[in-house]
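Complex shown without one protein chain; remaining protein chains in place.
After this line comes subunit A, so read on.
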Amino acid sequence: MNLSRRGLMAAAAAAPVLMRASEAMAQGVAPRRGGTLQMMLTPEPPVLQIGVNQQGPTLAAAPKMFQGLLSFSSTLEPLPLLAKSWTISPDGKEYVFRLQENVKWHDGQPFTAEDVVFSITKFHMELAPRARAIFQLIETCAATDPHTVRIVLKQPFQPFLLMFDATAAAIVPKHLFDGRDYRTAPAVQRPVGTGPFRFVEWQRGNFIRMDRFDDYWKPGQPYLDSIIYRIIPDSQSRRLALESGQVLLSQASDIEPFDIPALRQRPNLEVNTAGWEYFSPLSWMEINHRVAPLNDPRVRRAMSMAIDRNFIVNRLWFGVGKPATNPVASTTRFHDANAKIAAFNVRAANELLDAAGFARNAQGVRFTVKHIPLPYGEIWTRLSEYLRQAMRNVGIALELESTDAGSWARRVGNWEYETTINFVYQFGDPTLGVERTYVSTNIQRVTFTNTGGYANPQVDALFQQARNAAVAAERQRAFSEVQKILVEEVPQIWLMELAFPTIHDKKVRNVITTGLGVHTSFDDVFLAG
């Protein structure tokens, strides 16, 4: 594997250009210059400087202005971006990136290896918790010449390349941030990147506008003259804006799932659920293991068997997404299709609970569990209502308590809940996005850690083994083993591999070309005449 890596990288370097050109040809349309693409952004982000803010909407909008060293295909193969090629030493510890030349920042300054070193070792280390956890493995990171960066790791870390997408570690201009407070620097309000679109105007609550960057390093690109994000707070108004053609593209949670069937019927619109492979969000019913009897694996297994995941996918999400089968999404590396949670079976669930000694009272209730619906939109409330129904079938009374986003984050972060709903990005590799929920070393009073408090030394050891192994096959063995254990223990009750529809007018072309979907630069997107 290691021997052929160099060759693979070179092939990968050529692939995207060919792929995109051929794609356009296949559709019989040559890319056309010009036009403004109006889209929506929900909810409005507080700032657009990626790194300072890592919210979903920022991750979608900012990559138009900022770029990473790499991007990733739908099968999570690395694609060149600011790095035109790279090599990895056979021991998996040394990474050398050759950078694109003739790249300029939006303010006209040249982009160099110093910017890359600054972004990795200072900017993201200081600001971004996710990058910090990984970049602390770096022993040295230096510019060996203006267009080469050499990184040496303290130990091999196989998923390392996945950290170089714009959404994980966008390259930011050293000359505008170094020596300042990164959060309050003026560039945070007027972002300056290397991307195909430069920041022009942001009328808060109204729109964000970016225009074509004429000195962009890919010749002839981007094709669009401008990109405008409209801020439309109401989901029905967003649907109307899309239907009436006032905006041409919707992404992420812009459109409520129950509106999708109607939009699929419209001849001018295309509904595409690809482009989330890098994030692969997985949703689950989050269990607080400190609350009895939820600490009993038989109870969690029975609860899991009481849930009809096909109903959730087909009736609540209208076919967008897939039923979850284990803690690793099927689009994430090292997913093991053989490790499967027990199938939907209400009778077996009831028998399991009977056998575990949880008898029903006169009202047919075995025990009562509190539940906080996820306050991120109507669809999540509906999901919790379904779960209440499903739990009632096995004699568990689920009591829903509504909150808003602020209280939810606080209560989950402080372990002040019994059950709730959560969904978490997996970032392509279980070490990056799955491990954090199950290892006992990550039990913290912060959201998106192991807030449930699940602890199993065997699981800890297997995740550690997979993290440290330099060879993919060895990691696969550890991950397969841990998936087998987790589907038996059901520390969290996985529900769905989420997908978000990207709905756009058919004249918008090349929208989803990678595993990052709408979270890319859009330098090859064009409006067909």
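Just so we're on the same page, a residue touches a chain if its C-beta (ideal position, glycine included) is under 8 Å from a C-beta of that chain, and two chains touch if they have at least 3 such contacts; residues count from 1.
Going forward, contacts and distances are computed from a predicted model.
Missing chain, UniProt protein name, picked from "Cytochrome c oxidase subunit 1", "ABC transporter permease", "Cell division ATP-binding protein FtsE" or "STAS domain-containing protein": "ABC transporter permease".
Which of A:A30, A:A142, A:A262 or A:A405 touches the hidden chain is settled by the complete complex: it is A:A405. Here one chain is not drawn; of A:R33, A:R347, A:R445 or A:K506, the residue touching it is A:R445.
Only one of A:D91, A:D107, A:D234 or A:E399 touches the chain withheld from this view, namely A:D234. Considering the whole complex, the residue from A:R209, A:H335, A:R475 or A:H504 that touches the absent chain is A:R209. Interface residues of subunit A facing the missing partner chain: 36, 38, 43-44, 46-47, 52-56, 128-130, 132-133, 183-184, 188-189, 203-207, 209, 226, 228, 230-234, 236-237, 240-241, 243-244, 246, 403-413, 424-425, 436, 444-449.
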